[in-house]
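A protein chain is absent from this complex, but the other protein chains hold their places.
The block that comes next holds chain A.
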């Protein structure tokens, strides 16, 4: 028996009041929830869903900072092809990969590829030389914010940035 049917049955049984039929509301105004409940809702999301939530607005970002969560592990592989993977430390079977096997083959030409999750695309990837990215991208994407450096054994090789619209990933090769 549905909630509505149950309600109507009880209403008829009690027969002492009428509750107005409210039109169904499709929106869930999450940010209007009390803070404690809101944080509990967000804690039930997985790590990349929390990242997506955090880029929805400034307030969402500030709330996401309260969440107790383990950040992603970022791994780089170079043999046989360049392979960048993001892995959830709480669930070893859950991982995402940068879906472009040619990521380092033409490092001087800034390119774009998609960041793929098991269940679909969540954002775009930008890579190339750092100077090139400054020239090409930052002027087009204001409010770009630094998130994380990627470290290889022989030194820094890249940084992650994001803005409020999309999660972006930037990699550059160390100059010799």
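By definition in this document, a residue touches a chain if its C-beta (ideal position, glycine included) is under 8 Å from a C-beta of that chain, and two chains touch if they have at least 3 such contacts; residues count from 1.
Methods note: contacts and distances are computed from a predicted model.
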Listed names "Exosome complex component RRP45", "Exoribonuclease phosphorolytic domain-containing protein", "F-box associated domain-containing protein" or "Skp1-related protein", matching UniProt entry of the absent chain: "Skp1-related protein"
In chain A, positions touching the absent partner: 2-3, 6-7, 10, 14, 16-17, 19-20, 22, 24-34, 36-37, 40-46, 49, 52-53, 55-60, 90, 119-122, 143, 164-166
